Structures are given as structure tokens and as C-alpha cells.
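The structure is given below, and queries will be raised subsequently.
With one protein chain withheld, the remaining protein chains of the complex are depicted in position.
Right after this comes chain A.
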Amino acid sequence: MTTTPTETPAERAADLQDERLVRTEGVRGAVLAFRQRVRGGDLGSLPVVIGLIVICVIFQILNPNFLSANNLVNLTLQCAAVGTISIGIVLVLLLGQIDLSVGSVSGLAAAILGVGMTQLHWPIIVAVIVALVVGAAIGYLYGLLFTRFGVPSFVITLAGLLAFLGLQLKVLGPAGSINLPYDSWIVQFATSAFLPPWAAYALAFIAAAALFFGDIRRSSRRRKAGLSTGALSVTLIKAIALLVVLFAAVAYLATDRGLGASFLLFVLLVVIMNFFLTRTRWGRSVFAVGGSVEAARRAGIRVNRVYITVFILCSSFAALGGLLASARLTSASLSSGGGDTNLNAIASAVIGGTSLFGGRGSAYSALLGILVIQSISSGLTLLNLDSSIRYMITGAVLLLAVIIDSLSRRSRASHGQA
């Protein structure tokens, strides 16, 4: 709709001079470009957003409590732990690798926290740091095994799953279950720390403003570099839409307890990882290694270093997730990190749109994926369906996500973009 001010063909932006480029501008252009991308198989987070809406509508029809503020606040609190683990899974999936041991590592971290706090009487912060360092060390070990011996990560982490489950049991000792003191700050943080509404509104405003000014700044830099810039109207609409959505969410959650601190921590971690993945050289090298190891190596990227850092991050996120989970449940037990933790973490990364084949995905898939999984779980719990059904449905959703991933990959291939 809007046209950029100076517009003779000779002084077009450097990236728009090719006459083959179909060129549309403004809001209409943005919408058209989006439609084209989706048709070309670059689905991004579209399927999962649609899926999330469908899930919400279905459960709301079946049980009107589903979208109640109380249930949504619980939902966000439930998301934080496994969601944090899932960020690490996104990273290893981007390299085309896998970590099957995140559940055991998170359980081990929980055990270290429990034993450190209650039996060894460490200050909480020391227990937390020890747990995180153990997580990082496990990741470093995986990275060394993978880069030195070339053992597939599938096998290394499968071995790790068993070994660290054993270590978790060993650390917990004969008691098998340790209750965390309810008044400790870490338990308070995970269970009953909520942002006051004004702080939540302020954060929402800061997020929208950051989006807006980030775009404006990029536009001005691009203009200075003689490149095309997005229309101001699109930037403005994006920022306002974000602001409205966040304000609405905050306002609705505030009718109950509000925005949970642990969920906020999780979202912040997602945003930070997204920055590192998309804006730094390290992130670029992660995508490059996931796309083609040989090409990355020949381009001078230290491939082994990339693998090792990613494995370290993945296990550290797993440990952090384990700490959050045990703090929320106020206990560290034999079942910490057991059950479906592993599979939910991997499933949410994949459902969120990170490709199993490496090189495609985003940190936000951890957030979107865990919302889907926890919505299903929470909805089925509200319907009094037991976990047998929940497992089956979650399995079906995971299968669907993988099928969408494979189909969109094929569609990219047929549109010449694989």
C-alpha cells in the first residue's frame, strides 16, 4: 500500500534491483509474502499456533473451566520445568543430534538439590550451583564422547539415561524421597512467586517497545546500508498486536494469581536463547553444523566446539528444569525426572516446529510445544481422563507434528527450498 519515498529504478535498494523479484510492499506485501512462504512449505510456527487454538476450543467446549484464569495460571506453572528442559532439546535437535537423557539428568539435579539442602545443609544457592555444574559436566562428557569417538549421540545419551538414573538413586540414598522445606526460597519461587500486575504490565510494554524500536533501528541501519526496509506500518502493527496480546494475557492472568515467576524465567530463557541462535556467530554456526557439517568445517567453524557447547547447554537446561520441577513439587524422589519428562521435553521441541533433521527450528518452539503438551495434559485431567488416555493422545499429537515436519520438508523440496 505505502510506497517508499524515493523511487526511481536506478536508486532502488541494493537488494531489490533484480527485475525478477516480485515486489509487494506494506501490509498487503507482508501478508502476501507470508502466504507464499506457507505455500512453499516454510510453515514456521503456523501449524502449532493453529493446533493450540484448536486444542483450546475443544477443551473449552468439553469443560468450561479449561480457559479459566485459575487453570491457565496452573498451566503456565506446569510449563516452566519441562519447557526449560525442552530449550536444550531444541539446541541438540538443531545440530541434528538428540539427547535422550534429559529426564535422568533433571532427576539427578533434583536429587542433588534435595540431598544438598536437607542432609548436607548447604545453602540453597550452593546446591543449585552444584546441580547446574554437574549438569554442565555431563554435557561436556557427552560432547567429548561424541567428538572424540564419533559415537552417535543417540547411543551416548541412552547410556547416560541409565547411568544417571542410577546415580540419581545413589544420591537419594535409601530414603528414596526427600521433601524440600516449603518455606525455602526456591520452593516459594516455583510455587507461589507471582509478579505484581504493574510489573507484568511494564514487562509487556517493554517487550512491545523493544520489538518496535529494534525494528526501527534495523530499518535505519538497512537504509544507511542502501538496502530495502520494511514498511513502518507493518512494524507498528506487529508491535501493537504484541502489546495487545500481552496486555490481555496479563490482565486475564491477574484476575487469578497473575504471572508466575518461574514461567517468566522460562520465557526469558527462550528469548535469550533465541537471540543467541539468530544474532550471534555461535548461533549461526549451530545452524551451519546442523545443515552441513562438512561445509561448516571447511568454512573454518570449529565444529567440535559447537557440538560440545550445545551438549553442555542441553544438559545444563535439563538440570535447571529438574530444579524447577522438584521445587514446584516440593520434593526430590525416585520418580523425579522419570515418567514422561524425557518424552514431553523432546515432543514439545518437535511439536513446536524444530526439525528432527537438523538445521531448522527456533528457541520459540520450546515455548509453543510445551504449551500444546501441557494444554492437552491439563485438559484431559480436567475431563477426569486418566494418564493412559493422556499418553495416547500426546503420542498421537507428537506423531502428527513429525508428519507435518516431514511433509513440509517434502513441500520445500518440491518448491526447490529443501
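One rule holds in what follows: a contact is a pair of C-beta atoms (placed from the backbone, for glycine too) under 8 Å apart; a residue touches a chain by one contact, two chains touch by 3 or more; residues count from 1.
Keep in mind that, in the parts below, contacts and distances are computed from a predicted model.
Of "ABC transporter ATP-binding protein", "Insulinase family protein", "Acyl carrier protein" or "NADH-quinone oxidoreductase subunit M", only "ABC transporter ATP-binding protein" is the UniProt protein name of the chain excluded from the display. Of A:L203, A:L227 or A:V271, it is A:L227 that touches the chain left out of the display. Here one chain is not drawn; of A:A209, A:A299 or A:I403, the residue touching it is A:A299. Within the full complex, the residue among A:A14, A:A209 or A:L385 touching the omitted chain is A:A14.
Although one chain is not displayed, its contacts with chain A can still be listed: residues 14-15, 18, 20-21, 218, 221-222, 224-227, 275, 279-281, 284-285, 287-288, 290-292, 294-296, 298-301, 359-360, 412, 415-418.
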